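For this depiction, one protein chain was excluded, whereas all remaining protein chains were kept in their positions.
Right, chain A next:
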Amino acid sequence: MKLSLLEGNEAMAWGAYHAGCRFFAGYPISPATTIFNTMLRILPPCGGTVLQAEDEISALGCCIGASMGGLKAMTATSGPGLSLCSEQISFAIGSEIPLVIAEVQRLGPSTGSATRGADGDIQFMRWGNSGGMPLIVLAPVDIADCFTLTAEAFNLAEAYRCPVILASNKEIGLTRESIDLKTLRWPKRIDRSPPSGNDPFLPFKSLPGKNVPGFLPIGGNHIVRQTSSTHGAPGYITTDPNEIAAMLERMKQKIEADVDKFTFAEAVIEPKAETMILCYGVTARAAKAVCNTLKAEGKPVSLLILKTLWPVPENFIRQKTEQVTNILVPEMNLGQYVREIERILKHKHIEFLGQMDGRLITPDRIKEVLNDKFAQ
């Protein structure tokens, strides 16, 4: 066994490289900059491109251009930068452009605290685009996730032709952790599918039996159109309400109807437990510690760690919470993902533990709230 010590941010850069990412554009921002730094070491010597953009709007714009040119592209940023990316995210959603955005969250609102952790952008990632169409958000918990979940993010971006956001946190991105790199379970690499059949190429015509169109790059032999305007299959503006409705429904379906296929999670269901901690991100690590102690004390609680946050894996959540009556949702914000849980599990006793002060939620605090709220 050989162990290495890396930052979560470094691991994300390597995960991206492993998935085939060959284009990175970024703008310096704490606590995401070390992804940029690592990409700058990895990509240029192997023929890839790293650009330092003039702002985050441009960083994501460059990624859009490169992705349409056929490259797998990524940017990395934090909350203030994600705010600027918003219009480009809408474009990538509506025009089905594969990309990955690593968001290493820091304490907000606004410029907030550049070097303190938070999970304050969880709803913003989902709803911070005009039109409100779905995208995919994955949340890593540890260094292994930073490697492999990043690779999964690229695979999903390619398979579903959409932006995928990695919801990291300063406490994951800038934390160093040991790992035996040989134990990583890398997913098989997925590349965007070319169009099928011999019909003339239409850039937004879905592949047979799928809700995702075949991809050809701008700059290849076939002429390719890409547009941010409301378009039909040929990629020209359309004003036909039926065509518009069908296209938007397809784009919603392609992601939401398939979530069971890409629900990443960890569940520890204790057969007799009535209580569960449901969490994501770095807070899951405190939750795990609590579950271990409580089990040792003979008072086990169940644990559900979601790594696919958006679209909400509703079936999965319902299924895993069947036996429990009490659910605690701890988050490094003042109440975001708990809204989804309350929406899905209307008849359960759901409690929220929020903390937004730049510090990790401690296992002791979680234990205390469990005791208080559910009278263990």
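We take it that contacts are C-beta pairs under 8 Å (C-beta built on N, C-alpha and C of every residue); 3 or more make two chains touch, one makes a residue touch a chain; residues count from 1.
The working rule: contacts and distances are computed from a predicted model.
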"ABC transporter permease", "Ferredoxin", "Sulfopyruvate decarboxylase subunit alpha" or "2-oxoglutarate synthase subunit KorN" - which is the UniProt name of the missing chain: "2-oxoglutarate synthase subunit KorN"
Omitted-chain contact residue, chosen from A:M12, A:L71 or A:L304: A:L71
Option from A:E54, A:D260, A:E297 or A:D372 whose C-beta touches the chain left out: A:E54
Positions on chain A contacted by the hidden chain, ascending: 1-6, 14, 23, 25, 30, 41-42, 44-47, 49, 51, 53-55, 57-58, 60-71, 73, 87-88, 91, 114-115, 171, 174-178, 180-181, 217-229, 235-237, 282, 285-286, 288-289, 292, 359-360, 362-364
